[in-house]
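Only a single protein chain was left out; the remaining protein chains are all shown in position.
Chain lettering (A, B and C) follows the sequence in which the chains are written, and residue indices restart at 1 in each chain.
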Amino acid sequence: MPEKTSVNASLEAPCNWDGWLDRYRSVRGLTEHLCTPLEVDDYQLQSMAECSPPKWHLAHTTWFFETFVLADHAKTRTPYHPAFALLFNSYYEALGERWPRPRRGLLSRPTVAEIYTYRHAVDEQMAGLLEHASERLLEVVVPLLDLGLHHEQQHQELLLTDLKHAFGLNPLRPSYRLPPGRAGEGGRAARPGTAPLRWTERPAGVRWLGHDGNAFAFDNELPRHRVFVEGHQLASRLTTAGEYRQFIDDGGYRRADLWLSDGWAARQAEGWEAPHYWHRDGGDWAVMTLDGLRPLDPIEPVCHVSYYEADAYARWAAARLPAEAEWEVEAVNRGIAGNFLENWALHPAADGGSGQFFGDVWEWTASPYAAYPGYRPAAGALGEYNAKFMCNQMVLRGGSCVTPQSHIRASYRNFFPPSARWQFSGIRLARDLAA
Amino acid sequence: MPEKTSVNASLEAPCNWDGWLDRYRSVRGLTEHLCTPLEVDDYQLQSMAECSPPKWHLAHTTWFFETFVLADHAKTRTPYHPAFALLFNSYYEALGERWPRPRRGLLSRPTVAEIYTYRHAVDEQMAGLLEHASERLLEVVVPLLDLGLHHEQQHQELLLTDLKHAFGLNPLRPSYRLPPGRAGEGGRAARPGTAPLRWTERPAGVRWLGHDGNAFAFDNELPRHRVFVEGHQLASRLTTAGEYRQFIDDGGYRRADLWLSDGWAARQAEGWEAPHYWHRDGGDWAVMTLDGLRPLDPIEPVCHVSYYEADAYARWAAARLPAEAEWEVEAVNRGIAGNFLENWALHPAADGGSGQFFGDVWEWTASPYAAYPGYRPAAGALGEYNAKFMCNQMVLRGGSCVTPQSHIRASYRNFFPPSARWQFSGIRLARDLAA
Amino acid sequence: MPEKTSVNASLEAPCNWDGWLDRYRSVRGLTEHLCTPLEVDDYQLQSMAECSPPKWHLAHTTWFFETFVLADHAKTRTPYHPAFALLFNSYYEALGERWPRPRRGLLSRPTVAEIYTYRHAVDEQMAGLLEHASERLLEVVVPLLDLGLHHEQQHQELLLTDLKHAFGLNPLRPSYRLPPGRAGEGGRAARPGTAPLRWTERPAGVRWLGHDGNAFAFDNELPRHRVFVEGHQLASRLTTAGEYRQFIDDGGYRRADLWLSDGWAARQAEGWEAPHYWHRDGGDWAVMTLDGLRPLDPIEPVCHVSYYEADAYARWAAARLPAEAEWEVEAVNRGIAGNFLENWALHPAADGGSGQFFGDVWEWTASPYAAYPGYRPAAGALGEYNAKFMCNQMVLRGGSCVTPQSHIRASYRNFFPPSARWQFSGIRLARDLAA
Partner (left out) sequence: MPEKTSVNASLEAPCNWDGWLDRYRSVRGLTEHLCTPLEVDDYQLQSMAECSPPKWHLAHTTWFFETFVLADHAKTRTPYHPAFALLFNSYYEALGERWPRPRRGLLSRPTVAEIYTYRHAVDEQMAGLLEHASERLLEVVVPLLDLGLHHEQQHQELLLTDLKHAFGLNPLRPSYRLPPGRAGEGGRAARPGTAPLRWTERPAGVRWLGHDGNAFAFDNELPRHRVFVEGHQLASRLTTAGEYRQFIDDGGYRRADLWLSDGWAARQAEGWEAPHYWHRDGGDWAVMTLDGLRPLDPIEPVCHVSYYEADAYARWAAARLPAEAEWEVEAVNRGIAGNFLENWALHPAADGGSGQFFGDVWEWTASPYAAYPGYRPAAGALGEYNAKFMCNQMVLRGGSCVTPQSHIRASYRNFFPPSARWQFSGIRLARDLAA
């Protein structure tokens, strides 16, 4: 069980970046800290095949360190439990059989308590390894550790995303109660009005795309390479809920001409009438948040739309979604500041005109997720991390209010199928230059 | 939460039948007692649409008393919680909208603890009602109370049946751990060998069918009426696992000629090769029980077969399944003794030749579940209890090792679709007289 | 191709019952005659898995004679075509692999012309066999021939039923054009008004059920046996479309309390609002018939209802459907007269009060299709004809306006799943005697 009283110090103060063990403890601690508002009952929830139960996230991230770090480098290499490789492997075909994803919610055993024991046992082994590792061993282990921590950060986000989906369908509308004294999903106290949407114009030319430097990046952000970007305009801020509502009021969900063919089919099959979590409330709208149901705020960014909806909205607005190159070239000039997981401000708040590119909501791009020219996946099972999903998905950029701030960067490529709506996904518009 | 230390006295000693309140407490207490081996994690499990989570069983049976007894007869008629009618109504169309059955496992809230609080609040109200009710009020209330208790007993059985299904698919093969000192699903210490199968011959003639007398019975056991029963033979004991294994070894699951058309289609679609819970173990078989996995015992009754398998087995054995009239006419002469829920001997043990008709396993009959001539369903919502299921189901008779003994009688009609295998369902053969 | 000019004489005059060959030619000829209004395009239609294309009916009935008569008794036993056993076996598991039923409409080859050639080749072989058979051979062959002809008569009915289903969904509303000079589905010229519904009362007692005598019957009509029938009342005539419309107007399709649970689920899933082929036409109703669309006639029997609808209607009418024993006991006293296939009056016309029991529409009974006590299926592959369907289906009695008259009798048991609506199926009510 998470120790509800000992909030991890690293949340209060900046991490001690001198030591990897400190960073390990900080990230791992945050995951458990995120679980403090949960009842044991909540840990089992899997509300659709794409989501995983909180306890599965806790166990899978632990299995990741056990498998990719401890198994090859710790003194004792006996697996913690003979069945955990089966139960907690997510999708690595190279590592053998897996428990079917849609049935993750059916495993009441191991219990939540047993999974916390598992976490702590692996944490102890990791601490032992890191404390006593030679310089030479660290050279091998630290890149894997680093990957494992970024992996755990991804699951911190997913844990909240998936929990929101499960709570969102419960008619009791449960609330993910944050510790007192912290701002919640309710928005920030002081918010300026919506800034007018401005268009930033960029000329055509050859640009560099992809991760630069030696800091951590996933393999799919590489290699750095040139692309020709046509002249275009980029919106200065995200599309707001109020703007999106005009699209709805104008019959956006009834006009097939605004939609991609697959998008229209999805809209018909699923009965979409508004973003996920929007509920009609008389003539108005309420939104389900991690804090429970509250009235829609027209100046917050629209969130929980699929690519299909983002694309239809853009067409309605006589614009389009940006290509990922357009987005990234702009983003490298901006500082990473905004509304992230650590702020505990889980509801996307309105951009007050700062032109902020990171945080709040993931931004759908018009770019299908594909390999960069010259792409080489990592060797072995870790090569499955990103490479095998390069089909039928779209790239999203910028991170969201449930993304850890230290996890994001300008070259970061997130990807989801165009029908996905349970992520914190929103819209930034772009436009071609007039011919 | 169940009080793990105070085992309900009524389990030790016979119920005090003088008072309905005692009986109420005894039955309600047994339900909670059955939950003592559960972890909080287990209460949420719903492994298929036909099963319900333990916590749902706990809440639904409580809602039943609240709705059908308290709502009309208690002093305060305010519902305990405004959403519970939505969440815990099983299938009563007359009582409004219901939470979709396949999604019962997605409700982490109300928590297990909250559901126990709900139970105890309703128990208190029920006690208040019964203690202070006038003779005249009792005349109205007691039949509803009696129905509610039989209803709860049905859910006691389902709770274990559904839990077994969920545990049965967990690769950790969890065990439903019984309190120490009690025999479990492991079988009884002393067991004689399988008695030879004898055939009891009965001549043709008009017989009476249906419930007789004033004791409790469901509406579907009425009215008592005459049927003409042709001369026939009935097997003296249940089909054993060893006999059924011969059917398997003889290619019973490969020979379409032995199966009903729908049965063969189900066998193909589901890939059935043996009863549910049988696992190949080298050249032998193991069975999953509530106590975990153990070797197959050839002299125990075969269990967890569908009607289709029971029917195919009977055809292979040059016999047939009994009509429900054949079964009932025989059963009225037998005493109700055997292997029931209260014995805590949850695994069907072999019938040592006693000719026992009750307990161990439900016996599939060849009779489709239909109304008796002159049948009248109860008035109002309770009329939905049995009547609306009279199609596409087959009658089972006799109760099983997870049926409470006080719940069963000769005229009792259980019913399930012919493809159902998660119930404790087995086989008794019958034969026509030679022409 | 059917010879459009040479209408089979047997349709004009009674068959010559002296000779089996005449009867063979008469039945086979009628099948082809029924195809005269078809375009080649129509022969391929399969509008749902339960239906078969006309060309498949033509070929399958031919394969039946080839397989069950010629293969064992003709001089040359080489199959006509090596692939036809695969393509035209309907459901006989004992006879090897079969082309999947839902894909029967995907076989453009063999062509319609080739299938007619196949028919005529088998007809010639059959004629050769019958003309030259010894008395002793005839003793063996004639029962198989008789079965084959009754089989072909069943497919004559299915051919029209399936064609109606396919035409019924075509927005062009094609008409099955009958030869000039014959009455069509349009109803008969002179029709009296609807007779008042009377109730025939029958006392309780033991009755005989099942086929009597030596004439042809299917194995499922045997053995003749006793049943105890409770006292009851039977409606003097079929339920009319006008009466059924009152049920609709009274919200019959909106009131769950009137329906079986499975029936209500089917109604919801399929969106039923009226019988199949009823179309709203302003404030009125039109019905699609084999003659095309025409206004609903309130005094014709209601037709194309599922068992679920028949059952719900009966509950609404404070009555019930008859048991098959109640129906048969009454029917043996009636002559077989009415509205049959040979009359070419394909639309069920109103019974003008004659109390007619045969023809017009099949009557749903409340009896699940099950084996009679002592039932023995035929040996070999022919044992699959009826036996393996004795589950999840309901019995219908009496024949319909597309049943050949010489095919029907009082003991005849038709059976379909309770959700089936494309058959010409209607309603006769029954009632219990007041207690």
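Note that a contact is a pair of C-beta atoms (placed from the backbone, for glycine too) under 8 Å apart; a residue touches a chain by one contact, two chains touch by 3 or more.
None of these values were measured; they are calculated from a predicted model.
Participant: Given the contact rule set out at the top, which of the displayed chains would the hidden chain touch in the full complex?
Facilitator: Per the touch rule above, the missing chain touches A, C.
Participant: Which one touches the absent chain: C:K75, C:R109 or C:H132?
Facilitator: Here the residue in touch with the unshown chain is C:R109.
Participant: Considering the complete complex, identify which of A:N214, A:S261 or A:N333 is in touch with the unshown chain.
Facilitator: A:S261
Participant: Which residue numbers on chain C touch the omitted chain?
Facilitator: Spelled out for chain C, the touching residues are 39-47, 55, 83, 86-87, 99, 103, 105-112, 166, 169-172, 174.
Participant: What does the interface between chain A and the hidden chain look like in terms of residue numbers?
Facilitator: 91, 93-94, 204, 206, 225-228, 230, 232, 256-257, 259-264, 307-308, 311, 320, 323, 366-368, 370-371, 373-374, 383-384, 388-392, 418, 432, 435
By definition in this document, only the chains that are shown with their structure count from here on.
Participant: Measuring from the mean C-alpha position of chain A to the mean C-alpha position of chain B, what distance in angstrom results?
Facilitator: Here chain A and chain B have centroids separated by 46 Å.
Participant: Suppose each chain is reduced to the average of its Cα coordinates; what separation in Å results between chain A and chain C?
Facilitator: That gives a centre separation of 60 Å.
Participant: Using Cα averages as centroids, what's the distance between chain B and chain C in whole Å?
Facilitator: The separation of the two C-alpha centroids amounts to 40 Å.
Participant: Mind pulling the residue numbers of chain B that touch at least two other chains?
Facilitator: Where chain B is concerned, no single residue meets two or more other chains.
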